[in-house]
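Heads up, one of the protein chains got dropped from this complex, but the rest are sitting where they should.
Presenting chain A:
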């Protein structure tokens, strides 16, 4: 089934959509976008005319209607004061930058921003460290053990997010959860009926465990696939020269796989930052709004508090922050292309 030990397996530079952090779409393949440069044998023939435009029109049109149009209405909405009353009366009073100035002057907003950034940083650091570690380990394992570990990773990868949220709630259940039993068995006191969702920090620990568990397989299996392309001679040479494992990693593996590390890190940043399902489905942003990250904050401001205009402004600010990360990502991809 899964990995056939030669690394052809999950060599996908594509991700199963929705895996890493609850995002619902796939990234462009990190290795992608080469086409502009390769004088590929694939695309010489066939002069243009109208046909190509006809062929791409349905795609462009549907993206314009269902993606661009909502984006623009989101932007417009963020300059309006639309709350419950206006919604019912279908009024759209313009308020200029009021929603933005209110938000930017609100300490609660900045708390959520800082929390989102810290949450993203912690998760991405863990995902990259653990994923890299497991990728390196996969590369050094024997055939059978590699198959066992890859299969386990594939299970975690394929698990639908909503299902895994439910399972994690069960694992950390106050009364009958296996986590409390494990803590008791390991000899820690105070885990008789420990409520893991009592404080925001503890709830974040569970959410982080879930996100990291679900995201590591993507990094690890792709890392392993990347390692198999580097070739063993380099490691052998480094080992012959008496380099330590650490040293080998930093002077052989890392430089060779630098594009992989950069691109994966940026993708994970984007995914974790906009992750909604894991955070919201786990605990609805609670306890006491303590696990609200930016997307959850926007959702609760909008749908529960019915401050639609403010919610739109929050989402625009979130998109702006995402755009910064994305611009790095795109620059990286383009640069990678130039180097080839």
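Things to note:
In this text, contacts are C-beta pairs under 8 Å (C-beta built on N, C-alpha and C of every residue); 3 or more make two chains touch, one makes a residue touch a chain; residues count from 1.
Everything below uses one rule, namely that contacts and distances are computed from a predicted model.
Missing chain, UniProt protein name, picked from "Carbon-monoxide dehydrogenase medium subunit", "Extracellular solute-binding protein", "Heme exporter protein B" or "Carbohydrate ABC transporter permease": "Carbohydrate ABC transporter permease".
Considering the full assembly, A:171 is the residue among A:171, A:205 or A:332 that touches the omitted chain. Although one chain is not drawn, the whole complex shows that of A:156, A:183 or A:205 it is A:156 that touches it. In the full complex, chain A touches the hidden chain at residues 1-4, 8-14, 16-19, 22-29, 31-36, 38, 40-48, 51-53, 55-56, 58-60, 62-63, 66-67, 69-71, 73-74, 77, 82, 87, 90, 134, 137, 140-142, 145-146, 148-149, 151-171, 173, 175-176, 178, 181, 213, 216-217, 225, 270, 274-277, 280-281, 294-295, 298-299, 302-303, 308, 311-312, 315, 318-319, 322, 326, 329-330, 333.
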